[in-house]
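In this view, the complex is presented without one of its protein chains, the others remaining in place.
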Amino acid sequence: MLSMKSNIMAGLTAVFLVSTASVVMAQPVTINFLTAEAEGSFDAAIERFEAENPDIKVNFETVPFDSMVPTIESRIGSQDSSLDLFLVDTPRVPAMARNGQLRDISDRREAVEAVASEAAQSVLEYNDTLYALRLWTSTQLMYYNKDLFDGAGLPYPSSEEMERMTYDEVIALARQVIEGSDAKYGLVLEQIDRYYQLQPLFQGNGGGTGLTGDDNLTPDVINAAWIEAGEFYASLFDEGLAPRGIAPDQMPSVFTSGETVFYVTGPWRLQDFAAAEDVNFGLAPIPYWDGGEPQTPTDSWAVAISPHAANPEAALKFAEFITLDPEGVGLVLQGIPNIPVNSEAYGPYIDWLAGENPEVGDDLKKIMTYELANTPVPRPRSIGYVAFETVLNRAFSDIRNGAAVEPTLQQAQQQLESQLRRIQ
Amino acid sequence: MRETITPRRALQMVVIAAIALTFLLPLYWLTISALRPEEDIFRYLNPFGPWTLLPNRLTFENITELWSGSFSRAIANSLVVALVTVIAGLMVCAPAAFALAVIDFPGRSAIFTAMIVSFLIPFDAIAVPLYSIMRGFNLQNSYAGLILPGIGNGLAIFLLRQFFQGIPKDLREAAMVDGMGWFQIFWNIYLPLSKPALISAALIMFIFQWQAYLWPLLIAPSNDMKVAAVALAQFSSAYNVSFGLIFAGAMFLSLIPMLIFVFFQQYFTNSVAATGSKE
């Protein structure tokens, strides 16, 4: 009880001090910035921003990754004015915009279009209104274990776009390597039961995103192409080419321990993999379906402003600094080396990233630059995306654990129909 | 009188011991994972073999790294929150339970029912509106904001009420004849007889705060005010999950309540004898 009393006293003192001070000088505002990033990762950008804007203080708040969505839902749901800006996963933007959880920033459209392509920005719009600023994008690479290829006496896969392998070729090659070495797994997709990672496997087979209709509110996950892709996905686990029972978070250990031939994940694992003692790796483009188009996952976090923000102007200023201003973009990359969407920042970024990883640098630059320009497929834009992803991720996880493909997708289709009808 | 151990009895004991050991297995796995180099933690899970349970490399790296960061501050915050909640909570819950158990006042059963309902409602359901209220009082990032929701604990009141009802009526009737007031009866008769129940109630409140997650996440997001459960989850950020630190942190998070429990266990074994009640 003591602490409560002292808090009330402190509060009263603060109110008194602030009200007297405001007479003398303009009072600095504090904006609260919520992320799921590691403590300190935005420090460099915040420091510079505060130096350039002495009247604004940025308070960096971080929550655990899994709690990001619940935290934002609760705080915006309770009209919390102490939350000014936050990071949002791009496919959530339409639903949040519709629920009134994001501030309209359409008047900043021109500034945005000057640095990012219209297509890149369109994912952050809903009903022709702009709701967020893109911070990063993402892509996927196929890492392979060089030692295992050496052990099997096979040549390394090519990093050339023209020699991109199909899924069937990758599996055939992985089997050869497993036979000739002590490899355990053939092809592991890191985010094994998440739509982000699996979209190219399903959509790339020609079956669509899984959502159709004018507003992307009609599920379509039981067409022949989806079922075929589902059977292939199930076979990875049935035949022991990928492990069951390991969560995406724990997956990197199956590659760093040197027991996996091919491992698909983003460039954000480069550093960890380079530091791992038991693996030497090379890079190749991710596989595609024979007869289909190569596709890669894309998108990442964007910055949005709360409709209840106490200081929306100051928040917007900071959001623009870290997304549109090349200086701010560069400083953010120092803390979190994700791929910038800002076209001016990409060149220096990729050269720096290639330099940091000299053993695979050339391949890295070649593959990433090609994929980002030619193969990205954004997740479907729909106010029902969140429900769609939740249901599908569960279905993926069931298939992975051995459930029959067709009935599982049928069930997902039914659940989606009823849930999306509720949203319409 | 010495008990003779028959073969049947011996077999029973072995089976019981084996079952008890299976309950300890997760705890054991938690501990060895905390002491393993991070890359070994999941390495030997599949297929299940001797190295799954026997660490071949041991390190204190995780533990030293854990304590060099902000985790120690978070543990301190959790201890402050849990201990203040226990003290303040007993001051509120024990008199409330006494009134519900002993004093016959109008509306007693309505209040009792409302109190039962209070712990039927999942805390997650009231977290958002409660957050709005607390924010109105400017209690964000304060100990008061963390502690207040834990003080009026319906479950603890219920537990104490059940216990107080078991204390024989004769005792308080005799005290009233001697001219004692309600407060004196509560303080001089009921409390001294209720040590085990008070300790149980204290543990309920301690655990409530110790494992609280959603509420501290909302009310105390600043780095200085983070509680241990949130700090533990924080080791998994968007692009990196430090399982070594998670296991090491989880080990200490389980160890602290366990030590407290073991310390108070002696009172539980006495409790049945101490009530003096035949009911």
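As written, the chains take the letters A and B, and residue 1 is the first residue of each chain.
What we mean here is this: a contact is a pair of C-beta atoms (placed from the backbone, for glycine too) under 8 Å apart; a residue touches a chain by one contact, two chains touch by 3 or more.
Convention: contacts and distances are computed from a predicted model.
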{"item": "Undisplayed chain, where the name is taken from the UniProt record, one of \"Metallophosphoesterase\", \"Molybdopterin synthase catalytic subunit\", \"Cytochrome d ubiquinol oxidase subunit II\" or \"Sugar ABC transporter permease\"", "value": "\"Sugar ABC transporter permease\""}
{"item": "Of B:98, B:143, B:163 or B:186, the one touching the omitted chain in the full complex", "value": "B:163"}
{"item": "From A:79, A:374 or A:401, residue that would touch the chain that is not displayed", "value": "A:401"}
{"item": "Residue of B:106, B:122, B:179 or B:192 in touch with the missing chain, whole complex considered", "value": "B:122"}
{"item": "Positions on subunit B where the hidden chain makes contact", "value": "100, 108-109, 112, 116-117, 119-122, 124-125, 128, 155, 158-159, 162-163, 165-166, 279"}
{"item": "In subunit A, positions touching the absent partner", "value": "69-70, 73-74, 77, 95-96, 99, 101, 386-387, 390, 394, 397-398, 401, 403, 408, 411, 419, 422"}
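The working rule: only the chains that are shown with their structure count from here on.
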{"item": "Mean-CA-position distance for subunit B and subunit A (Å)", "value": "37"}
{"item": "Subunit B contact footprint on subunit A (complex, rising order)", "value": "1, 3-4, 7, 11, 34-39, 59, 61-68, 70-71, 74-75, 77-80, 82, 243, 245-246, 249-250, 253-254, 256-257, 268, 272, 276, 278, 301, 336, 338"}
{"item": "Contact set on subunit B toward subunit A in their complex", "value": "39, 41-43, 45-46, 70, 80, 84, 88, 127-129, 131-132, 135, 138-140, 142-144, 147-148, 213-214, 217-218, 221-223, 230, 233-241, 243"}
